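The complex is shown incomplete by one protein chain, all other protein chains being positioned as in the whole.
And then chain A:
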Amino acid sequence: MYNLIRKEFIVLRWYFLFNAAYALVFGVFLQSAFSPLMVSMLPPIMMMMFAASMELRNKAMMFVGTLPISRKQIVSAKYVTVFFYYLIGLILMAAIDAANEFAYTGKNAMTAEITLLMILLSFSFTMLYAAFYYPIQYWMGVKYSNIISFVSIFFMVIVLSTVANIIDKFSDYLITNEFIVIGIPALSLLLFYGSYRLSLAIFTRLDMAG
(Lines give C-alpha, C1' and ligand atoms only; values in the text may rest on other atoms or scores of the structure.)
Protein backbone atom coordinates (compact mmCIF):
# COMPACT_ATOMS: atom_id res chain seq x y z
CA MET A 1 0.00 0.00 0.00
CA TYR A 2 2.91 2.32 0.79
CA ASN A 3 4.17 1.95 -2.78
CA LEU A 4 0.76 2.85 -4.18
CA ILE A 5 0.61 6.02 -2.10
CA ARG A 6 4.18 6.84 -3.15
CA LYS A 7 3.20 6.30 -6.78
CA GLU A 8 0.28 8.71 -6.42
CA PHE A 9 2.54 11.41 -4.98
CA ILE A 10 5.17 10.98 -7.71
CA VAL A 11 2.62 11.01 -10.52
CA LEU A 12 0.81 14.07 -9.15
CA ARG A 13 3.85 15.95 -7.87
CA TRP A 14 3.44 18.97 -10.17
CA TYR A 15 -0.23 19.29 -9.29
CA PHE A 16 0.69 20.24 -5.74
CA LEU A 17 1.71 23.61 -7.16
CA PHE A 18 -1.93 24.20 -8.13
CA ASN A 19 -2.86 23.66 -4.50
CA ALA A 20 -0.34 26.26 -3.40
CA ALA A 21 -1.64 28.71 -6.03
CA TYR A 22 -5.27 28.18 -5.00
CA ALA A 23 -4.32 28.53 -1.34
CA LEU A 24 -2.69 31.84 -2.13
CA VAL A 25 -5.75 33.08 -4.03
CA PHE A 26 -8.37 32.00 -1.48
CA GLY A 27 -6.22 32.46 1.61
CA VAL A 28 -4.60 35.81 0.85
CA PHE A 29 -6.15 37.68 -2.07
CA LEU A 30 -9.79 36.62 -1.66
CA GLN A 31 -9.70 36.28 2.08
CA SER A 32 -12.90 35.61 4.00
CA ALA A 33 -13.85 34.19 7.39
CA PHE A 34 -13.94 30.73 5.80
CA SER A 35 -10.58 30.96 4.03
CA PRO A 36 -8.82 28.52 6.40
CA LEU A 37 -11.65 26.04 5.88
CA MET A 38 -11.32 26.35 2.13
CA VAL A 39 -7.52 26.24 2.03
CA SER A 40 -7.40 23.06 4.10
CA MET A 41 -10.11 21.31 2.09
CA LEU A 42 -8.94 22.22 -1.40
CA PRO A 43 -5.93 19.85 -1.65
CA PRO A 44 -7.86 16.65 -0.93
CA ILE A 45 -10.75 17.62 -3.22
CA MET A 46 -8.52 18.80 -6.04
CA MET A 47 -6.05 15.94 -5.78
CA MET A 48 -8.85 13.37 -5.92
CA MET A 49 -10.00 15.00 -9.16
CA PHE A 50 -6.50 15.26 -10.59
CA ALA A 51 -5.78 11.63 -9.71
CA ALA A 52 -8.93 10.50 -11.52
CA SER A 53 -8.11 12.56 -14.57
CA MET A 54 -4.56 11.19 -14.60
CA GLU A 55 -5.87 7.62 -14.30
CA LEU A 56 -8.25 8.18 -17.17
CA ARG A 57 -5.64 9.76 -19.43
CA ASN A 58 -3.04 7.06 -18.85
CA LYS A 59 -5.29 3.99 -18.51
CA ALA A 60 -3.66 3.70 -15.11
CA MET A 61 -5.90 0.91 -13.88
CA MET A 62 -4.34 -1.31 -16.52
CA PHE A 63 -0.95 -0.45 -15.02
CA VAL A 64 -2.03 -0.87 -11.40
CA GLY A 65 -3.93 -4.06 -12.23
CA THR A 66 -0.74 -5.82 -13.34
CA LEU A 67 1.19 -4.97 -10.17
CA PRO A 68 1.59 -7.50 -7.34
CA ILE A 69 -1.04 -5.98 -5.10
CA SER A 70 -4.53 -7.03 -4.13
CA ARG A 71 -7.71 -5.14 -4.94
CA LYS A 72 -8.10 -4.47 -1.22
CA GLN A 73 -4.72 -2.74 -1.19
CA ILE A 74 -5.69 -0.62 -4.21
CA VAL A 75 -8.86 0.63 -2.52
CA SER A 76 -7.17 1.05 0.89
CA ALA A 77 -4.40 3.16 -0.66
CA LYS A 78 -6.97 5.47 -2.26
CA TYR A 79 -8.65 6.10 1.07
CA VAL A 80 -5.44 6.44 3.09
CA THR A 81 -4.10 8.96 0.56
CA VAL A 82 -6.99 11.28 1.49
CA PHE A 83 -5.45 11.73 4.96
CA PHE A 84 -2.13 12.76 3.40
CA TYR A 85 -3.88 15.23 1.10
CA TYR A 86 -5.71 16.65 4.08
CA LEU A 87 -2.40 16.99 5.93
CA ILE A 88 -1.11 19.04 3.01
CA GLY A 89 -4.24 21.18 3.36
CA LEU A 90 -3.49 21.75 7.05
CA ILE A 91 0.12 22.68 6.30
CA LEU A 92 -1.02 25.12 3.63
CA MET A 93 -3.60 26.57 5.99
CA ALA A 94 -0.93 27.14 8.66
CA ALA A 95 1.48 28.60 6.09
CA ILE A 96 -1.12 31.00 4.73
CA ASP A 97 -2.08 32.02 8.27
CA ALA A 98 1.56 32.72 9.12
CA ALA A 99 1.97 34.71 5.89
CA ASN A 100 -1.14 36.76 6.66
CA GLU A 101 0.03 37.40 10.21
CA PHE A 102 3.37 38.58 8.88
CA ALA A 103 1.84 40.76 6.15
CA TYR A 104 -0.96 42.36 8.15
CA THR A 105 0.52 42.74 11.65
CA GLY A 106 0.04 46.30 12.83
CA LYS A 107 -1.99 47.28 9.79
CA ASN A 108 -5.40 46.99 11.42
CA ALA A 109 -6.48 44.47 8.79
CA MET A 110 -8.80 41.57 9.55
CA THR A 111 -7.32 38.13 9.04
CA ALA A 112 -9.35 34.95 9.16
CA GLU A 113 -8.83 33.16 12.42
CA ILE A 114 -8.06 29.44 12.58
CA THR A 115 -10.16 27.77 15.22
CA LEU A 116 -10.41 24.21 16.45
CA LEU A 117 -13.96 24.10 15.15
CA MET A 118 -12.77 25.12 11.71
CA ILE A 119 -10.15 22.36 11.64
CA LEU A 120 -12.64 19.77 12.83
CA LEU A 121 -15.17 20.88 10.27
CA SER A 122 -12.71 20.92 7.38
CA PHE A 123 -11.58 17.42 8.39
CA SER A 124 -15.18 16.23 8.59
CA PHE A 125 -16.09 17.74 5.21
CA THR A 126 -13.02 16.23 3.59
CA MET A 127 -13.96 12.80 4.91
CA LEU A 128 -17.55 13.33 3.83
CA TYR A 129 -16.50 14.37 0.31
CA ALA A 130 -14.25 11.31 -0.10
CA ALA A 131 -16.94 9.07 1.36
CA PHE A 132 -19.35 10.33 -1.29
CA TYR A 133 -16.87 10.50 -4.18
CA TYR A 134 -15.05 7.17 -4.17
CA PRO A 135 -17.91 4.65 -4.14
CA ILE A 136 -19.49 6.47 -7.10
CA GLN A 137 -16.15 6.49 -8.92
CA TYR A 138 -15.63 2.78 -8.33
CA TRP A 139 -19.19 2.06 -9.39
CA MET A 140 -19.33 4.24 -12.52
CA GLY A 141 -15.68 4.06 -13.51
CA VAL A 142 -13.00 6.67 -13.81
CA LYS A 143 -14.27 7.79 -17.22
CA TYR A 144 -17.15 9.55 -15.49
CA SER A 145 -14.86 11.24 -12.98
CA ASN A 146 -15.67 14.74 -14.25
CA ILE A 147 -19.39 14.22 -13.72
CA ILE A 148 -18.74 12.59 -10.34
CA SER A 149 -16.56 15.54 -9.28
CA PHE A 150 -19.23 17.98 -10.40
CA VAL A 151 -21.96 16.14 -8.47
CA SER A 152 -19.72 15.73 -5.39
CA ILE A 153 -18.75 19.40 -5.35
CA PHE A 154 -22.40 20.41 -5.81
CA PHE A 155 -23.29 18.14 -2.90
CA MET A 156 -20.49 19.62 -0.81
CA VAL A 157 -21.49 23.21 -1.58
CA ILE A 158 -24.98 22.48 -0.30
CA VAL A 159 -23.61 20.83 2.85
CA LEU A 160 -21.03 23.58 3.37
CA SER A 161 -23.47 26.45 3.00
CA THR A 162 -25.93 24.75 5.33
CA VAL A 163 -23.26 24.12 7.94
CA ALA A 164 -21.79 27.63 7.50
CA ASN A 165 -25.19 29.07 8.34
CA ILE A 166 -25.47 26.85 11.37
CA ILE A 167 -21.98 27.84 12.57
CA ASP A 168 -22.79 31.48 12.03
CA LYS A 169 -25.87 31.28 14.21
CA PHE A 170 -24.75 28.81 16.86
CA SER A 171 -20.96 29.26 16.95
CA ASP A 172 -20.68 29.67 20.72
CA TYR A 173 -22.95 26.77 21.44
CA LEU A 174 -21.16 24.45 18.98
CA ILE A 175 -17.66 25.13 20.23
CA THR A 176 -18.63 24.45 23.81
CA ASN A 177 -20.68 21.42 23.09
CA GLU A 178 -18.27 18.47 23.30
CA PHE A 179 -20.70 16.09 21.68
CA ILE A 180 -20.84 18.21 18.52
CA VAL A 181 -17.09 18.88 18.48
CA ILE A 182 -16.27 15.19 18.80
CA GLY A 183 -19.44 13.87 17.21
CA ILE A 184 -19.14 15.49 13.77
CA PRO A 185 -15.61 14.25 13.03
CA ALA A 186 -16.45 10.85 14.51
CA LEU A 187 -19.55 10.57 12.35
CA SER A 188 -17.61 11.63 9.25
CA LEU A 189 -14.94 9.02 9.99
CA LEU A 190 -17.64 6.40 10.41
CA LEU A 191 -19.12 7.37 7.04
CA PHE A 192 -15.63 7.34 5.54
CA TYR A 193 -15.06 3.79 6.78
CA GLY A 194 -18.48 2.69 5.54
CA SER A 195 -17.64 4.23 2.18
CA TYR A 196 -14.36 2.28 2.10
CA ARG A 197 -16.19 -1.00 2.72
CA LEU A 198 -18.69 -0.12 0.01
CA SER A 199 -15.97 0.80 -2.51
CA LEU A 200 -14.14 -2.43 -1.74
CA ALA A 201 -17.33 -4.46 -2.25
CA ILE A 202 -17.92 -2.69 -5.59
CA PHE A 203 -14.33 -2.94 -6.82
CA THR A 204 -13.92 -6.65 -6.06
CA ARG A 205 -16.95 -7.43 -8.21
CA LEU A 206 -16.03 -5.34 -11.24
CA ASP A 207 -13.50 -5.64 -14.04
CA MET A 208 -10.68 -3.15 -13.99
CA ALA A 209 -11.33 -0.66 -16.76
CA GLY A 210 -8.54 0.85 -18.81
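Note that a contact is a pair of C-beta atoms (placed from the backbone, for glycine too) under 8 Å apart; a residue touches a chain by one contact, two chains touch by 3 or more; residues count from 1.
Keep in mind that, in the parts below, contacts and distances are computed from a predicted model.
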Among "ABC transporter ATP-binding protein", "Dihydroorotate dehydrogenase B (NAD(+)), electron transfer subunit", "Six-cysteine peptide SCIFF" or "Cell division topological specificity factor", the UniProt name of the subunit that does not appear here: "ABC transporter ATP-binding protein"
Interface with the undisplayed chain - residues on chain A: 3, 6-7, 10-11, 54, 57-60, 62-63, 65-71, 73, 204-208, 210
